[in-house]
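Here we show just some of the chains, and they stay where they sit in the whole.
In this document, chain identifiers A and B correspond to the written order of the chains, with residue numbering beginning at 1 in each.
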Amino acid sequence: MNPNIETFIGCDAPYDEAEIVLFGAPYDSTTSFRPGTRFGCKAIRSESFGLETYSPYQDRDLTDISVFDAGDLELVFGNSPRALDQIQEMTAQILEDGKIPCMVGGEHLVTLGAFRAVQKKYPDVHIIHFDAHADLREDYLGERLSHASVLRRCWELVGDGRIYQFGIRSGDREEFNWGKNHVFTNKFDFRWLDDIIVGLGDKPVYFTLDLDVLDPSVFPGTGTPEAGGVTFLQLLEAVRKLENLHIVGFDVNELSPMYDQSGVSTAVAGKIIRELLLLFAKKRRDS
Amino acid sequence: MNPNIETFIGCDAPYDEAEIVLFGAPYDSTTSFRPGTRFGCKAIRSESFGLETYSPYQDRDLTDISVFDAGDLELVFGNSPRALDQIQEMTAQILEDGKIPCMVGGEHLVTLGAFRAVQKKYPDVHIIHFDAHADLREDYLGERLSHASVLRRCWELVGDGRIYQFGIRSGDREEFNWGKNHVFTNKFDFRWLDDIIVGLGDKPVYFTLDLDVLDPSVFPGTGTPEAGGVTFLQLLEAVRKLENLHIVGFDVNELSPMYDQSGVSTAVAGKIIRELLLLFAKKRRDS
(Lines give C-alpha, C1' and ligand atoms only; values in the text may rest on other atoms or scores of the structure.)
Protein backbone atom coordinates (compact mmCIF):
# COMPACT_ATOMS: atom_id res chain seq x y z
CA MET A 1 0.00 0.00 0.00
CA ASN A 2 1.39 3.37 -0.99
CA PRO A 3 1.62 6.58 0.98
CA ASN A 4 -0.33 9.60 -0.16
CA ILE A 5 1.83 11.50 -2.64
CA GLU A 6 0.27 14.73 -3.83
CA THR A 7 1.54 16.64 -6.84
CA PHE A 8 0.41 19.26 -9.27
CA ILE A 9 -1.50 17.32 -11.92
CA GLY A 10 0.78 15.44 -14.26
CA CYS A 11 3.97 16.41 -12.39
CA ASP A 12 4.95 12.99 -11.13
CA ALA A 13 8.32 12.41 -12.78
CA PRO A 14 11.13 11.11 -10.55
CA TYR A 15 13.49 13.89 -9.55
CA ASP A 16 16.37 12.48 -11.54
CA GLU A 17 14.42 12.44 -14.77
CA ALA A 18 12.75 15.80 -14.30
CA GLU A 19 13.54 18.75 -16.53
CA ILE A 20 11.57 21.16 -14.39
CA VAL A 21 11.19 21.10 -10.60
CA LEU A 22 8.11 22.73 -9.14
CA PHE A 23 8.03 23.76 -5.49
CA GLY A 24 5.90 25.95 -3.27
CA ALA A 25 7.14 28.93 -1.25
CA PRO A 26 4.36 29.57 1.26
CA TYR A 27 5.39 32.93 2.69
CA ASP A 28 3.37 36.11 3.08
CA SER A 29 4.66 37.86 6.17
CA THR A 30 5.44 41.19 4.50
CA THR A 31 2.11 41.46 2.71
CA SER A 32 0.94 44.93 3.64
CA PHE A 33 -2.76 44.72 2.84
CA ARG A 34 -4.55 41.36 2.92
CA PRO A 35 -2.45 38.29 3.74
CA GLY A 36 -3.09 34.69 2.74
CA THR A 37 -0.89 33.93 -0.25
CA ARG A 38 0.86 31.34 1.94
CA PHE A 39 -1.99 29.03 1.00
CA GLY A 40 -1.67 29.74 -2.71
CA CYS A 41 0.76 26.99 -3.70
CA LYS A 42 -1.11 24.32 -1.75
CA ALA A 43 -4.47 25.34 -3.19
CA ILE A 44 -3.17 25.33 -6.75
CA ARG A 45 -1.74 21.84 -6.32
CA SER A 46 -4.94 20.56 -4.78
CA GLU A 47 -7.31 22.12 -7.29
CA SER A 48 -5.16 21.26 -10.31
CA PHE A 49 -7.15 18.03 -10.57
CA GLY A 50 -10.04 20.06 -11.96
CA LEU A 51 -7.81 20.64 -15.00
CA GLU A 52 -6.77 18.27 -17.76
CA THR A 53 -3.13 17.41 -18.46
CA TYR A 54 -3.78 18.24 -22.11
CA SER A 55 -3.64 21.78 -23.50
CA PRO A 56 -5.78 22.38 -26.56
CA TYR A 57 -3.97 25.68 -26.98
CA GLN A 58 -0.56 24.08 -27.51
CA ASP A 59 -1.72 20.57 -28.42
CA ARG A 60 0.71 19.28 -25.82
CA ASP A 61 0.19 17.14 -22.73
CA LEU A 62 1.90 17.13 -19.33
CA THR A 63 2.27 13.39 -19.75
CA ASP A 64 4.79 14.10 -22.51
CA ILE A 65 7.18 16.07 -20.33
CA SER A 66 8.98 15.49 -17.03
CA VAL A 67 8.20 17.64 -14.03
CA PHE A 68 8.93 16.82 -10.39
CA ASP A 69 6.81 18.42 -7.67
CA ALA A 70 8.79 18.80 -4.46
CA GLY A 71 5.88 20.08 -2.40
CA ASP A 72 6.09 23.20 -0.26
CA LEU A 73 9.08 24.44 1.67
CA GLU A 74 8.59 24.82 5.40
CA LEU A 75 9.28 28.50 5.91
CA VAL A 76 9.23 30.45 9.16
CA PHE A 77 6.69 33.25 9.19
CA GLY A 78 7.84 36.65 10.35
CA ASN A 79 11.52 36.23 9.45
CA SER A 80 12.10 37.23 5.85
CA PRO A 81 15.90 36.84 5.73
CA ARG A 82 15.64 33.22 6.83
CA ALA A 83 12.77 32.42 4.49
CA LEU A 84 14.67 33.90 1.55
CA ASP A 85 17.74 31.87 2.44
CA GLN A 86 15.73 28.66 2.45
CA ILE A 87 14.26 29.50 -0.95
CA GLN A 88 17.65 30.39 -2.35
CA GLU A 89 19.14 27.12 -1.15
CA MET A 90 16.35 25.08 -2.71
CA THR A 91 16.65 26.91 -6.00
CA ALA A 92 20.41 26.57 -6.04
CA GLN A 93 20.18 22.81 -5.66
CA ILE A 94 17.72 22.53 -8.53
CA LEU A 95 19.94 24.62 -10.74
CA GLU A 96 22.99 22.67 -9.73
CA ASP A 97 21.25 19.51 -10.83
CA GLY A 98 20.70 21.06 -14.25
CA LYS A 99 17.00 21.57 -13.90
CA ILE A 100 14.68 24.53 -14.27
CA PRO A 101 13.07 25.81 -11.04
CA CYS A 102 9.36 26.65 -11.11
CA MET A 103 8.45 28.30 -7.82
CA VAL A 104 4.85 28.90 -6.78
CA GLY A 105 4.31 31.60 -4.11
CA GLY A 106 3.45 32.98 -1.73
CA GLU A 107 3.80 36.72 -1.91
CA HIS A 108 6.06 38.28 -4.49
CA LEU A 109 8.99 38.76 -2.10
CA VAL A 110 9.80 35.06 -2.51
CA THR A 111 11.08 35.86 -6.00
CA LEU A 112 14.14 37.44 -4.42
CA GLY A 113 15.23 34.15 -2.85
CA ALA A 114 14.95 32.23 -6.09
CA PHE A 115 16.45 34.97 -8.19
CA ARG A 116 19.53 35.22 -6.02
CA ALA A 117 20.35 31.62 -6.84
CA VAL A 118 19.56 32.08 -10.51
CA GLN A 119 21.68 35.20 -10.74
CA LYS A 120 24.62 33.42 -9.14
CA LYS A 121 24.54 30.76 -11.81
CA TYR A 122 23.64 33.13 -14.67
CA PRO A 123 25.23 36.50 -13.85
CA ASP A 124 23.96 37.97 -17.11
CA VAL A 125 20.34 36.98 -16.48
CA HIS A 126 17.48 39.33 -17.47
CA ILE A 127 14.07 39.49 -15.86
CA ILE A 128 10.68 39.58 -17.53
CA HIS A 129 8.13 40.73 -14.99
CA PHE A 130 4.33 40.70 -15.42
CA ASP A 131 2.52 42.48 -12.61
CA ALA A 132 -0.06 45.10 -11.67
CA HIS A 133 2.39 46.75 -9.30
CA ALA A 134 5.85 48.14 -10.02
CA ASP A 135 7.40 46.70 -6.81
CA LEU A 136 10.27 49.13 -7.16
CA ARG A 137 10.23 50.92 -3.81
CA GLU A 138 13.45 51.48 -1.93
CA ASP A 139 11.57 50.28 1.15
CA TYR A 140 8.06 49.96 2.54
CA LEU A 141 7.61 51.76 5.85
CA GLY A 142 11.34 51.35 6.32
CA GLU A 143 11.44 47.67 5.49
CA ARG A 144 13.66 46.80 2.54
CA LEU A 145 12.59 43.16 2.35
CA SER A 146 9.03 43.73 1.21
CA HIS A 147 6.80 42.52 -1.59
CA ALA A 148 6.65 46.16 -2.66
CA SER A 149 10.42 46.32 -3.06
CA VAL A 150 11.23 42.96 -4.56
CA LEU A 151 12.08 44.13 -8.07
CA ARG A 152 14.20 46.93 -6.60
CA ARG A 153 16.17 44.31 -4.70
CA CYS A 154 16.53 42.27 -7.88
CA TRP A 155 17.70 45.38 -9.69
CA GLU A 156 20.47 45.74 -7.10
CA LEU A 157 21.72 42.36 -8.29
CA VAL A 158 21.55 42.96 -12.04
CA GLY A 159 21.71 46.72 -12.51
CA ASP A 160 20.12 48.96 -15.12
CA GLY A 161 18.49 47.74 -18.28
CA ARG A 162 17.98 44.14 -17.27
CA ILE A 163 14.40 44.24 -15.99
CA TYR A 164 11.36 44.44 -18.29
CA GLN A 165 7.99 45.07 -16.65
CA PHE A 166 4.58 44.68 -18.29
CA GLY A 167 1.04 45.33 -17.20
CA ILE A 168 2.01 47.77 -14.44
CA ARG A 169 -0.88 49.96 -13.32
CA SER A 170 -0.17 50.81 -9.69
CA GLY A 171 2.65 52.34 -7.72
CA ASP A 172 3.56 55.61 -6.10
CA ARG A 173 4.89 58.49 -8.12
CA GLU A 174 8.42 57.97 -6.90
CA GLU A 175 8.51 54.37 -8.07
CA PHE A 176 7.45 55.30 -11.54
CA ASN A 177 9.94 58.17 -11.65
CA TRP A 178 12.82 56.06 -10.39
CA GLY A 179 11.92 53.29 -12.78
CA LYS A 180 12.23 55.50 -15.83
CA ASN A 181 15.98 55.55 -15.44
CA HIS A 182 16.60 51.99 -14.40
CA VAL A 183 14.12 49.48 -15.79
CA PHE A 184 11.86 49.14 -18.79
CA THR A 185 8.24 49.61 -17.66
CA ASN A 186 5.34 49.05 -20.02
CA LYS A 187 2.23 50.31 -18.29
CA PHE A 188 -1.15 48.57 -18.48
CA ASP A 189 -0.54 45.90 -21.14
CA PHE A 190 1.97 43.89 -23.20
CA ARG A 191 2.82 46.36 -25.92
CA TRP A 192 6.52 46.18 -26.84
CA LEU A 193 6.81 42.60 -25.60
CA ASP A 194 7.64 41.33 -29.08
CA ASP A 195 10.46 43.81 -29.42
CA ILE A 196 11.89 43.00 -26.03
CA ILE A 197 11.85 39.30 -26.87
CA VAL A 198 13.71 39.86 -30.10
CA GLY A 199 16.29 41.90 -28.23
CA LEU A 200 16.82 39.20 -25.61
CA GLY A 201 17.74 36.57 -28.16
CA ASP A 202 19.23 33.59 -26.37
CA LYS A 203 20.27 35.39 -23.20
CA PRO A 204 19.24 33.67 -19.99
CA VAL A 205 15.89 34.98 -18.74
CA TYR A 206 14.06 34.66 -15.45
CA PHE A 207 10.29 35.06 -15.72
CA THR A 208 8.34 36.25 -12.70
CA LEU A 209 4.56 36.36 -12.91
CA ASP A 210 2.51 38.18 -10.32
CA LEU A 211 -0.93 36.89 -11.12
CA ASP A 212 -2.52 40.20 -10.24
CA VAL A 213 -1.45 41.37 -13.68
CA LEU A 214 -4.76 39.76 -14.56
CA ASP A 215 -7.85 41.88 -14.13
CA PRO A 216 -9.62 41.22 -10.81
CA SER A 217 -12.64 40.00 -12.76
CA VAL A 218 -10.49 37.09 -13.90
CA PHE A 219 -8.41 36.78 -10.77
CA PRO A 220 -10.23 38.10 -7.70
CA GLY A 221 -8.30 35.94 -5.26
CA THR A 222 -5.40 38.19 -4.46
CA GLY A 223 -4.42 40.51 -1.66
CA THR A 224 -4.49 43.79 -3.56
CA PRO A 225 -6.93 43.63 -6.46
CA GLU A 226 -6.22 46.37 -8.99
CA ALA A 227 -8.81 47.03 -11.67
CA GLY A 228 -7.80 47.53 -15.27
CA GLY A 229 -5.73 44.41 -15.80
CA VAL A 230 -5.34 42.07 -18.72
CA THR A 231 -7.70 39.24 -19.64
CA PHE A 232 -6.78 35.60 -19.45
CA LEU A 233 -6.49 35.37 -23.21
CA GLN A 234 -4.17 38.37 -23.31
CA LEU A 235 -1.96 36.80 -20.67
CA LEU A 236 -2.01 33.46 -22.45
CA GLU A 237 -0.97 35.10 -25.69
CA ALA A 238 1.83 36.97 -23.92
CA VAL A 239 3.30 33.95 -22.17
CA ARG A 240 3.21 31.95 -25.38
CA LYS A 241 5.54 34.55 -26.86
CA LEU A 242 8.12 33.59 -24.24
CA GLU A 243 8.36 30.06 -25.58
CA ASN A 244 11.55 30.46 -27.49
CA LEU A 245 13.42 32.46 -24.90
CA HIS A 246 16.14 30.83 -22.84
CA ILE A 247 14.12 30.55 -19.64
CA VAL A 248 16.35 29.49 -16.74
CA GLY A 249 13.77 29.77 -14.01
CA PHE A 250 10.30 31.14 -13.36
CA ASP A 251 7.78 31.76 -10.66
CA VAL A 252 4.04 32.39 -10.26
CA ASN A 253 2.84 34.36 -7.26
CA GLU A 254 0.17 36.12 -5.25
CA LEU A 255 -2.84 33.80 -5.28
CA SER A 256 -4.66 34.26 -1.97
CA PRO A 257 -7.28 31.50 -1.80
CA MET A 258 -9.19 33.10 1.07
CA TYR A 259 -10.44 35.72 -1.37
CA ASP A 260 -11.38 33.12 -3.95
CA GLN A 261 -14.64 31.72 -2.67
CA SER A 262 -15.64 30.47 -6.12
CA GLY A 263 -12.26 28.92 -6.87
CA VAL A 264 -11.87 30.63 -10.23
CA SER A 265 -8.62 32.31 -9.30
CA THR A 266 -7.07 29.07 -8.17
CA ALA A 267 -8.21 27.41 -11.37
CA VAL A 268 -6.75 30.14 -13.55
CA ALA A 269 -3.46 29.98 -11.67
CA GLY A 270 -3.26 26.24 -12.24
CA LYS A 271 -4.07 26.60 -15.90
CA ILE A 272 -1.35 29.21 -16.43
CA ILE A 273 1.18 26.99 -14.65
CA ARG A 274 0.20 24.08 -16.91
CA GLU A 275 0.74 26.26 -19.95
CA LEU A 276 4.10 27.53 -18.66
CA LEU A 277 5.34 24.02 -17.95
CA LEU A 278 4.33 22.91 -21.44
CA LEU A 279 6.02 25.95 -22.96
CA PHE A 280 9.30 25.83 -21.07
CA ALA A 281 9.96 22.07 -21.03
CA LYS A 282 11.82 21.32 -24.22
CA LYS A 283 12.33 17.58 -23.94
CA ARG A 284 9.18 15.75 -24.97
CA ARG A 285 8.37 12.09 -25.09
CA ASP A 286 6.67 10.83 -28.20
CA SER A 287 3.00 10.49 -27.55
CA MET B 1 -56.32 32.75 -0.41
CA ASN B 2 -53.94 31.21 -2.92
CA PRO B 3 -51.18 28.70 -2.40
CA ASN B 4 -47.62 29.74 -3.06
CA ILE B 5 -46.90 29.12 -6.74
CA GLU B 6 -43.31 29.87 -7.70
CA THR B 7 -42.20 30.18 -11.31
CA PHE B 8 -39.37 31.59 -13.31
CA ILE B 9 -40.29 35.26 -13.78
CA GLY B 10 -43.05 35.75 -16.33
CA CYS B 11 -43.55 32.00 -16.91
CA ASP B 12 -47.02 31.69 -15.49
CA ALA B 13 -49.07 30.56 -18.47
CA PRO B 14 -51.45 27.62 -17.93
CA TYR B 15 -50.01 24.39 -19.23
CA ASP B 16 -52.56 24.07 -21.98
CA GLU B 17 -51.78 27.46 -23.42
CA ALA B 18 -48.04 27.20 -23.10
CA GLU B 19 -45.75 27.05 -26.11
CA ILE B 20 -42.69 26.27 -24.01
CA VAL B 21 -42.53 24.20 -20.83
CA LEU B 22 -39.68 24.91 -18.45
CA PHE B 23 -38.69 22.34 -15.85
CA GLY B 24 -35.76 21.72 -13.54
CA ALA B 25 -33.61 18.58 -13.50
CA PRO B 26 -31.78 18.75 -10.17
CA TYR B 27 -29.22 15.98 -10.57
CA ASP B 28 -25.46 16.09 -10.05
CA SER B 29 -24.42 12.66 -8.84
CA THR B 30 -21.79 12.02 -11.53
CA THR B 31 -20.11 15.40 -11.15
CA SER B 32 -16.46 14.46 -10.77
CA PHE B 33 -15.03 17.63 -9.28
CA ARG B 34 -17.25 20.00 -7.28
CA PRO B 35 -20.92 19.04 -6.92
CA GLY B 36 -23.87 21.35 -6.32
CA THR B 37 -25.57 21.91 -9.68
CA ARG B 38 -28.63 20.19 -8.19
CA PHE B 39 -29.45 23.57 -6.70
CA GLY B 40 -29.00 25.42 -9.99
CA CYS B 41 -32.56 25.26 -11.32
CA LYS B 42 -34.09 26.28 -8.01
CA ALA B 43 -31.70 29.19 -7.57
CA ILE B 44 -32.33 30.50 -11.07
CA ARG B 45 -36.10 30.41 -10.53
CA SER B 46 -35.81 32.15 -7.19
CA GLU B 47 -33.39 34.84 -8.29
CA SER B 48 -35.14 35.50 -11.61
CA PHE B 49 -37.15 38.16 -9.79
CA GLY B 50 -34.07 40.35 -9.88
CA LEU B 51 -34.58 40.48 -13.65
CA GLU B 52 -37.20 42.29 -15.72
CA THR B 53 -39.59 40.45 -18.03
CA TYR B 54 -38.62 42.88 -20.78
CA SER B 55 -35.52 42.44 -22.94
CA PRO B 56 -34.07 45.66 -24.33
CA TYR B 57 -31.91 43.50 -26.61
CA GLN B 58 -34.86 41.97 -28.43
CA ASP B 59 -37.51 44.56 -27.51
CA ARG B 60 -39.72 41.66 -26.44
CA ASP B 61 -41.36 40.85 -23.14
CA LEU B 62 -42.07 37.53 -21.41
CA THR B 63 -45.59 38.80 -20.88
CA ASP B 64 -46.11 38.50 -24.63
CA ILE B 65 -45.37 34.78 -24.81
CA SER B 66 -46.67 31.67 -23.05
CA VAL B 67 -44.37 29.61 -20.89
CA PHE B 68 -45.36 27.12 -18.20
CA ASP B 69 -42.96 26.38 -15.36
CA ALA B 70 -43.46 22.85 -14.05
CA GLY B 71 -41.01 23.19 -11.19
CA ASP B 72 -38.28 20.65 -10.51
CA LEU B 73 -38.45 16.91 -11.00
CA GLU B 74 -37.87 14.81 -7.92
CA LEU B 75 -34.87 12.74 -8.96
CA VAL B 76 -33.05 10.10 -6.95
CA PHE B 77 -29.43 10.91 -6.30
CA GLY B 78 -26.86 8.21 -6.98
CA ASN B 79 -28.88 6.32 -9.60
CA SER B 80 -28.29 7.81 -13.03
CA PRO B 81 -30.33 5.35 -15.11
CA ARG B 82 -33.46 6.08 -13.09
CA ALA B 83 -32.93 9.82 -13.10
CA LEU B 84 -32.47 9.83 -16.87
CA ASP B 85 -35.63 7.79 -17.30
CA GLN B 86 -37.63 10.29 -15.27
CA ILE B 87 -36.26 13.16 -17.34
CA GLN B 88 -36.99 11.33 -20.59
CA GLU B 89 -40.55 10.66 -19.54
CA MET B 90 -41.17 14.29 -18.64
CA THR B 91 -39.69 15.51 -21.90
CA ALA B 92 -41.68 12.99 -23.93
CA GLN B 93 -44.92 14.20 -22.42
CA ILE B 94 -44.12 17.83 -23.21
CA LEU B 95 -43.25 16.92 -26.78
CA GLU B 96 -46.34 14.79 -27.14
CA ASP B 97 -48.41 17.78 -26.13
CA GLY B 98 -46.83 19.76 -28.96
CA LYS B 99 -44.72 21.99 -26.77
CA ILE B 100 -41.04 22.84 -26.60
CA PRO B 101 -39.16 21.55 -23.55
CA CYS B 102 -36.76 23.92 -21.80
CA MET B 103 -34.84 21.95 -19.18
CA VAL B 104 -32.69 23.63 -16.55
CA GLY B 105 -30.01 21.45 -14.91
CA GLY B 106 -28.32 20.11 -12.94
CA GLU B 107 -25.15 18.67 -14.36
CA HIS B 108 -24.78 18.16 -18.07
CA LEU B 109 -25.63 14.45 -17.95
CA VAL B 110 -29.31 15.40 -17.69
CA THR B 111 -29.21 16.38 -21.35
CA LEU B 112 -29.13 12.71 -22.25
CA GLY B 113 -32.55 12.08 -20.70
CA ALA B 114 -34.18 14.96 -22.52
CA PHE B 115 -32.41 14.28 -25.77
CA ARG B 116 -33.51 10.66 -25.86
CA ALA B 117 -37.13 11.82 -25.93
CA VAL B 118 -36.39 14.50 -28.50
CA GLN B 119 -34.55 12.09 -30.75
CA LYS B 120 -37.42 9.61 -30.61
CA LYS B 121 -39.80 12.24 -31.91
CA TYR B 122 -37.31 13.84 -34.30
CA PRO B 123 -34.99 11.06 -35.52
CA ASP B 124 -33.13 13.48 -37.77
CA VAL B 125 -32.44 15.99 -35.01
CA HIS B 126 -29.09 17.83 -34.85
CA ILE B 127 -27.40 19.17 -31.75
CA ILE B 128 -25.84 22.55 -31.20
CA HIS B 129 -23.65 22.40 -28.13
CA PHE B 130 -22.00 25.36 -26.39
CA ASP B 131 -19.57 24.28 -23.68
CA ALA B 132 -16.07 24.62 -22.26
CA HIS B 133 -15.64 20.85 -22.21
CA ALA B 134 -15.94 18.40 -25.08
CA ASP B 135 -17.88 15.81 -23.01
CA LEU B 136 -16.97 13.16 -25.58
CA ARG B 137 -15.31 10.48 -23.45
CA GLU B 138 -16.21 6.88 -23.90
CA ASP B 139 -16.41 6.68 -20.12
CA TYR B 140 -15.14 8.39 -16.99
CA LEU B 141 -13.26 6.02 -14.66
CA GLY B 142 -15.28 3.23 -16.23
CA GLU B 143 -18.65 4.94 -15.88
CA ARG B 144 -20.45 5.50 -19.18
CA LEU B 145 -23.24 7.63 -17.70
CA SER B 146 -21.16 10.67 -16.79
CA HIS B 147 -21.29 14.38 -17.41
CA ALA B 148 -17.97 13.92 -19.20
CA SER B 149 -19.51 11.45 -21.66
CA VAL B 150 -22.89 12.98 -22.32
CA LEU B 151 -22.28 14.14 -25.85
CA ARG B 152 -20.68 10.78 -26.67
CA ARG B 153 -23.90 9.10 -25.54
CA CYS B 154 -25.91 11.53 -27.65
CA TRP B 155 -23.66 10.75 -30.61
CA GLU B 156 -24.53 7.09 -30.20
CA LEU B 157 -28.13 8.08 -30.88
CA VAL B 158 -27.56 10.33 -33.89
CA GLY B 159 -24.27 9.22 -35.43
CA ASP B 160 -21.59 11.20 -37.22
CA GLY B 161 -22.00 14.74 -38.43
CA ARG B 162 -24.97 15.70 -36.36
CA ILE B 163 -23.29 17.40 -33.39
CA TYR B 164 -21.81 20.91 -33.56
CA GLN B 165 -19.72 22.05 -30.61
CA PHE B 166 -18.58 25.60 -29.89
CA GLY B 167 -16.42 27.20 -27.26
CA ILE B 168 -14.63 23.97 -26.34
CA ARG B 169 -11.38 24.57 -24.48
CA SER B 170 -10.90 21.53 -22.27
CA GLY B 171 -10.75 17.78 -22.69
CA ASP B 172 -8.19 15.03 -22.86
CA ARG B 173 -6.23 14.37 -26.01
CA GLU B 174 -8.24 11.28 -26.87
CA GLU B 175 -11.53 13.18 -26.80
CA PHE B 176 -10.26 15.77 -29.21
CA ASN B 177 -8.79 13.11 -31.47
CA TRP B 178 -11.95 11.01 -31.49
CA GLY B 179 -14.06 14.08 -32.07
CA LYS B 180 -12.24 15.02 -35.26
CA ASN B 181 -13.86 12.09 -37.05
CA HIS B 182 -17.32 12.22 -35.57
CA VAL B 183 -18.46 15.69 -34.58
CA PHE B 184 -17.81 19.27 -35.57
CA THR B 185 -15.78 20.96 -32.84
CA ASN B 186 -15.02 24.66 -32.92
CA LYS B 187 -12.51 25.34 -30.21
CA PHE B 188 -12.57 28.43 -27.98
CA ASP B 189 -15.27 30.58 -29.63
CA PHE B 190 -18.20 30.78 -32.07
CA ARG B 191 -16.39 31.03 -35.38
CA TRP B 192 -18.21 29.06 -38.10
CA LEU B 193 -21.52 29.29 -36.26
CA ASP B 194 -23.08 31.30 -39.08
CA ASP B 195 -22.10 28.68 -41.63
CA ILE B 196 -23.42 25.84 -39.52
CA ILE B 197 -26.73 27.65 -39.10
CA VAL B 198 -27.07 28.15 -42.82
CA GLY B 199 -26.39 24.48 -43.37
CA LEU B 200 -29.01 23.40 -40.84
CA GLY B 201 -31.80 25.26 -42.58
CA ASP B 202 -35.10 24.07 -41.18
CA LYS B 203 -33.91 20.75 -39.78
CA PRO B 204 -34.96 20.07 -36.19
CA VAL B 205 -32.29 21.22 -33.74
CA TYR B 206 -31.73 20.56 -30.07
CA PHE B 207 -29.71 23.25 -28.31
CA THR B 208 -27.72 22.36 -25.20
CA LEU B 209 -25.96 25.11 -23.30
CA ASP B 210 -23.38 24.32 -20.66
CA LEU B 211 -23.03 27.69 -19.02
CA ASP B 212 -19.34 27.14 -18.37
CA VAL B 213 -18.81 28.11 -22.00
CA LEU B 214 -18.80 31.55 -20.41
CA ASP B 215 -15.55 32.75 -18.96
CA PRO B 216 -15.30 32.16 -15.20
CA SER B 217 -15.08 35.91 -14.70
CA VAL B 218 -18.66 36.10 -15.96
CA PHE B 219 -19.81 32.79 -14.56
CA PRO B 220 -17.79 31.73 -11.53
CA GLY B 221 -20.54 29.57 -10.07
CA THR B 222 -19.80 26.26 -11.68
CA GLY B 223 -18.11 23.04 -10.70
CA THR B 224 -15.17 23.16 -13.06
CA PRO B 225 -14.28 26.74 -13.95
CA GLU B 226 -12.18 26.88 -17.11
CA ALA B 227 -10.48 30.14 -17.96
CA GLY B 228 -10.51 31.51 -21.49
CA GLY B 229 -14.24 31.42 -22.16
CA VAL B 230 -16.53 33.77 -24.00
CA THR B 231 -18.03 36.97 -22.62
CA PHE B 232 -21.71 37.44 -21.94
CA LEU B 233 -22.08 39.65 -24.98
CA GLN B 234 -20.41 37.05 -27.20
CA LEU B 235 -22.77 34.39 -25.90
CA LEU B 236 -25.77 36.66 -26.32
CA GLU B 237 -24.80 37.38 -29.90
CA ALA B 238 -24.35 33.67 -30.59
CA VAL B 239 -27.68 32.58 -29.18
CA ARG B 240 -29.47 35.32 -31.08
CA LYS B 241 -28.19 33.70 -34.27
CA LEU B 242 -30.14 30.58 -33.37
CA GLU B 243 -33.44 32.46 -33.52
CA ASN B 244 -34.51 31.26 -36.92
CA LEU B 245 -33.52 27.64 -36.50
CA HIS B 246 -36.17 25.01 -35.90
CA ILE B 247 -35.48 24.54 -32.20
CA VAL B 248 -37.40 21.52 -30.87
CA GLY B 249 -35.96 21.55 -27.37
CA PHE B 250 -33.19 23.13 -25.36
CA ASP B 251 -31.48 23.01 -22.01
CA VAL B 252 -29.25 25.20 -19.83
CA ASN B 253 -26.92 23.50 -17.37
CA GLU B 254 -24.13 23.53 -14.80
CA LEU B 255 -24.88 26.46 -12.51
CA SER B 256 -23.61 25.55 -9.03
CA PRO B 257 -24.93 28.22 -6.66
CA MET B 258 -22.61 27.22 -3.82
CA TYR B 259 -19.73 28.74 -5.77
CA ASP B 260 -21.68 31.88 -6.56
CA GLN B 261 -21.48 33.89 -3.35
CA SER B 262 -22.19 37.15 -5.15
CA GLY B 263 -25.11 35.77 -7.16
CA VAL B 264 -23.77 37.01 -10.49
CA SER B 265 -23.69 33.55 -12.04
CA THR B 266 -27.29 32.86 -11.09
CA ALA B 267 -28.30 36.23 -12.51
CA VAL B 268 -26.52 35.62 -15.79
CA ALA B 269 -28.11 32.17 -16.09
CA GLY B 270 -31.55 33.65 -15.59
CA LYS B 271 -30.91 36.38 -18.11
CA ILE B 272 -29.78 33.91 -20.76
CA ILE B 273 -32.87 31.79 -20.14
CA ARG B 274 -35.07 34.85 -20.54
CA GLU B 275 -33.40 35.63 -23.83
CA LEU B 276 -33.73 32.02 -25.05
CA LEU B 277 -37.42 31.89 -24.17
CA LEU B 278 -38.01 35.16 -26.04
CA LEU B 279 -36.05 33.87 -29.02
CA PHE B 280 -37.59 30.42 -29.31
CA ALA B 281 -41.25 31.22 -28.58
CA LYS B 282 -42.80 32.15 -31.90
CA LYS B 283 -46.37 32.90 -30.91
CA ARG B 284 -46.61 36.35 -29.44
CA ARG B 285 -49.55 38.23 -28.02
CA ASP B 286 -49.98 41.80 -29.14
CA SER B 287 -48.67 44.08 -26.51
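What we mean here is this: a residue touches a chain if its C-beta (ideal position, glycine included) is under 8 Å from a C-beta of that chain, and two chains touch if they have at least 3 such contacts.
Source: prediction; values computed, not measured.
Because every chain is the same sequence, the assembly can be counted simply: 2 are drawn, and the full complex in the file has 6 copies.
What we mean here is this: only the chains that are shown with their structure count from here on.
Chain A and chain B have CA centres that are 38 Å apart.
Here chain A touches chain B in the complex through residues 49-54, 56-57, 61, 215, 217-218, 232-233, 236, 261-264, 267-268, 271, 287, going by the rule given at the top. Taken in their complex, chain B has these residues touching chain A: 33-34, 168-173, 176, 187-188, 215-217, 220-221, 224-228, 259-261.
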